[in-house]
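Quick one: the structure is below, questions incoming.
The complex appears here minus one protein chain, its other protein chains still in place.
Each chain gets a letter, A, B and C, in the order it is written, and its residues are counted from 1.
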Amino acid sequence: MRVTVFGATGYAGAILTDLLVHHPHAELVGLFSSGKDQSSLQQHYPGFHAPTDLLLDCCPPEEAIAASDLIFLALPHGKGMDLVASAHNAGKRVIDLSGDHRLNQPAAYEEWYGFTHPRVDLLKESVYGLPELHSQDIRSAALVANPGCYPTSVLLGLAPLQANCKIKSGSIVIHSMSGVSGAGKSSSFETSFVEVDENLKAYRIFSHQHTPEIEQELEKLSNAPTQVVFSPHLVPVKRGILSTISLMPEQSMTDDELRTLYVDFYKNAPFVKLMEPGILPQTKWVSGSNYCYLGLSSDPRTGAVMVVSAIDNLMKGAAGQAIQNMNLMFGLPETTGLIRSALIP
Amino acid sequence: MRVTVFGATGYAGAILTDLLVHHPHAELVGLFSSGKDQSSLQQHYPGFHAPTDLLLDCCPPEEAIAASDLIFLALPHGKGMDLVASAHNAGKRVIDLSGDHRLNQPAAYEEWYGFTHPRVDLLKESVYGLPELHSQDIRSAALVANPGCYPTSVLLGLAPLQANCKIKSGSIVIHSMSGVSGAGKSSSFETSFVEVDENLKAYRIFSHQHTPEIEQELEKLSNAPTQVVFSPHLVPVKRGILSTISLMPEQSMTDDELRTLYVDFYKNAPFVKLMEPGILPQTKWVSGSNYCYLGLSSDPRTGAVMVVSAIDNLMKGAAGQAIQNMNLMFGLPETTGLIRSALIP
Amino acid sequence: MRVTVFGATGYAGAILTDLLVHHPHAELVGLFSSGKDQSSLQQHYPGFHAPTDLLLDCCPPEEAIAASDLIFLALPHGKGMDLVASAHNAGKRVIDLSGDHRLNQPAAYEEWYGFTHPRVDLLKESVYGLPELHSQDIRSAALVANPGCYPTSVLLGLAPLQANCKIKSGSIVIHSMSGVSGAGKSSSFETSFVEVDENLKAYRIFSHQHTPEIEQELEKLSNAPTQVVFSPHLVPVKRGILSTISLMPEQSMTDDELRTLYVDFYKNAPFVKLMEPGILPQTKWVSGSNYCYLGLSSDPRTGAVMVVSAIDNLMKGAAGQAIQNMNLMFGLPETTGLIRSALIP
Partner (left out) sequence: MRVTVFGATGYAGAILTDLLVHHPHAELVGLFSSGKDQSSLQQHYPGFHAPTDLLLDCCPPEEAIAASDLIFLALPHGKGMDLVASAHNAGKRVIDLSGDHRLNQPAAYEEWYGFTHPRVDLLKESVYGLPELHSQDIRSAALVANPGCYPTSVLLGLAPLQANCKIKSGSIVIHSMSGVSGAGKSSSFETSFVEVDENLKAYRIFSHQHTPEIEQELEKLSNAPTQVVFSPHLVPVKRGILSTISLMPEQSMTDDELRTLYVDFYKNAPFVKLMEPGILPQTKWVSGSNYCYLGLSSDPRTGAVMVVSAIDNLMKGAAGQAIQNMNLMFGLPETTGLIRSALIP
């Protein structure tokens, strides 16, 4: 299939492009990044090596769209809506890595993103691109909303419990830590080395825009209203998200029951890996790969359950998942072009 | 007052010694560290500068104890019990930085530390050395158990709520991140640079030995059984603990009510600093200082409250707090020898 | 003495202010930072604690200058020339932490900084504020040019050899590594965490503006033209400079001869510390302190000598050295307000 990437010089866009040029069934026909006319991706990422001569912004966008079967958008939130709409109008399939089409309720954009969504029709049509939950819909989707990095780690950690057990209302508490690449490539005082190194902080407690995304998908799983308490943290690593999720099941569970639930739920999920009992995942074990590693623990003393979920925010949390979605949309095995070890060491 | 330090070459012991040699009212008469005979502390920490010629292990321990008014122990758990006992028998006041005398219930040592405590009488007598909660008892204490680093950050974060509000049972969820110096100075594969850098992990979920310490002190505050869910994490910083604490009050609170509670509770606590509304603390703001910085947030949507607490694990979480306790025990202002800015930048 | 600081919210300026408010003989009467009207330094550095109520930009600059005995400027190069001139005209003593008055030859500003210096008279009058070389002149100076961070580490490493031995022409090769705080507080893509972490790079090889500063002072020591080869590097630490200096003496030297030279040269220098034979300094040993640590090694095989020099770029390389200069200018012991251990660990 022929594909075009918008936003190719951002961190997620560059990794996506790298995955695409090495993908056995993808052919890159357009590569865009505002204001980078006629430069190569290697000029922006000197470590990028690929069998492509394609230059950035080498033709008018609409020309590339017309020549493509699939359009990827790896643009900041709010920047790609017109492109999505015009690609969609042209009958092209689209994977949008931004948050612009993830929430089904227009009101949620007003509450959490602070703007009125211009295309309510596309919100209705878009499919939430978490393959472990929606592979059937993704296969036939015209517009896939690639999930956020935090929601990916949280939803994969919670889905088996949420789908199969009653969880005490108000008991789901999610603490997530993210690497700094999650803030994107723009430079700011807050993401400067001197401010981030040797520092730990929480931010946007109770108000992060990934909260409604998590709740929306949890509600689909349980068919019941669900609220979560979510606290994101910034820590001095480049890549990786670790989410530690605590909850109280209505009925207490043993480690074995918990594990069985997850083994069963993910039996066909090639990128979800359960840790052996007693082992908790580390982000380095998924760094550079598309895996989500899950560790499970139940506590007879308090009745609580904790799930620890580790992903690479730029792979399973962005570019890798986009490729996984592309594979599904075009009838390929989910793992095509995505099997690789994490960075050692 | 004349003081002796055991365990002076560990990270906490070295900082403690540095604080003592610059303290206006302390005179160092003994400095010990197993097997470091006749070396100076500068040989172990070449950046240590102090107006002292005292060498390590320069006299028999009992001699130094006899010449001292106060004995500090900064030894690994279980290694200093005999020394504490003999100093106590000699009528000397003691501050123990280890966990050996923090838990009042002997059974808790069997459950959480895995050994039978040999001196139940000392457990009864020891005072839990968190000045913001127990300053009166500390002033007259013969044996002060200096709190653990995680419990210090958590208890200061929770005390005003726990003492004044009903909190829904089972709703206290604590997520803490610690710098690697918390593991002490010993070298292991798990604390090697290559394993820690660019990595995030949780460990000892549900089973960390600081859990009963937190619950014991919370129960003293509320006079009611209290359980917490506690997940510690290791992150690539040298120093600092950030604890993000979530809970559900029985009655919902506004940000103002929450803040008022804390302002009132800590009105005489020179080392606890509340952030302005909307600001969350960062560990760099307390790195190298004895402060605990607290950020507060309530959520009308879910009814939850979150408290973010930042300390330097080696200062307020260990050596600085020990000096604060010493000041109280000897009738000095709490802040003597402890006023300094955090490391900039 | 009463002092005013311009540029108080930059990294060096904030540390300078912290040192001043804790200095036993300095009284802060003015604190300036463009556009930070009426805020306190703690609003910019929440970890700053000091017994001062002084707000930033609380009065007209000329008023503060008039009320001061000494003016510090911690501004970016080129931004403080008018202030220096007006303070000087008002008969006030000045310590300028920028590079604006370090080079005696106006032509050097054109060649290395790219501008024509407006006040050649001040260049002639200014004293290069490296106390280990120029303490006599500093004591009576009206205008002290506080040395650059790289030159401080390099000159202290080279001075005894340069002053006492013939060094083969062209053989001085200096490789320096600097922490990111050396780039100042401004945010840029190049100093963002994601770009700096896990990365090593050289920059401005052969063209760094500290090169003529190094050569100028070396020439004063040997009374002969001297050229150096200088390569600065950016590495992922916040603070610290390590300079490794290689050279070929005309006559080969033993380790003992080398050491004797340095012991003698620095016998009255309280902030220069020679490592024991076989020990090389590390930047953590000087982090947060005003020391320069030097390690020496000669090689019988090649005839080369290497000197390794470690400083904290913000202390001995900026703010600490400025205080040391102030102490000299006002007849105080050099070490007043500067004795403290490096950060442990």
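One rule holds in what follows: a residue touches a chain if its C-beta (ideal position, glycine included) is under 8 Å from a C-beta of that chain, and two chains touch if they have at least 3 such contacts.
Computed from a predicted structure; not experimentally measured.
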| item | value |
| --- | --- |
| Omitted-chain contact residue, chosen from B:Ala50, B:Leu73, B:Leu122 or B:Val196 | B:Val196 |
| Residue numbers in chain B that touch the chain omitted from display | 11, 180-181, 185, 187-189, 191-198, 236-238 |
| Sites on chain A contacted by the missing partner chain, in the whole complex | 11, 14-15, 18, 22, 45-50, 181, 185, 197-198, 238, 275, 279, 281-282, 284-289, 291, 293, 339-345 |
| Residues belonging to chain C that touch the chain removed from view | 168, 170-171, 173, 175, 177, 194-195, 198-203, 205-206, 227-229, 231, 233, 235-240, 242, 244, 246, 248, 280-284, 287, 295, 297, 299, 301-304, 306, 308, 310, 345 |
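We adopt the following convention: only the chains that are shown with their structure count from here on.
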| item | value |
| --- | --- |
| Highest C-beta pair count, chain pair | A-B |
| Interchain centroid distance [CA atoms averaged], chain A/chain C, Å | 47 |
| Centre-to-centre distance between chain C and chain B (centres being mean Cα positions), rounded to whole Å | 37 |
| Where chain A touches two or more other chains, by residue | 194-195, 198, 236-238 |
